[in-house]
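Here you go, one structure.
One protein chain is absent from this view; the other protein chains keep their places.
== chain A ==
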């Protein structure tokens, strides 16, 4: 499965980066490809390309704030959660992504 996602929290210095790292680690452990963009106090890092989004099977948005360029994901299968869900339960979130994908196939 190919996953793309965005992490963004309110201050943009804490949960954003932990959520990114934990989701990347959980997805890779489960054998998936993942690219996580962060929108934090530093600005946007690891910005997703149109190609990455196009090729993704599912989008995970772990955010507490309004995202920039959210319309990029229109029409994609998507899971939206608060950042603390990605921080506390990254493996469950990846499992949920697998389930969503399985249901819609």
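In this section, a residue touches a chain if its C-beta (ideal position, glycine included) is under 8 Å from a C-beta of that chain, and two chains touch if they have at least 3 such contacts; residues count from 1.
Rule of thumb we're sticking to: contacts and distances are computed from a predicted model.
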From "HEAT repeat protein", "ATP phosphoribosyltransferase", "ABC transporter ATP-binding protein" or "PTS system, nitrogen regulatory IIA component", the hidden chain's UniProt protein name: "PTS system, nitrogen regulatory IIA component"
Residue touching the undisplayed chain, where the options are A:1, A:14, A:53 or A:100: A:14
Contacts of chain A with the absent chain, listed as residue ranges: 10-11, 13-18, 20-22, 25, 40-42, 64, 82, 84, 87-88
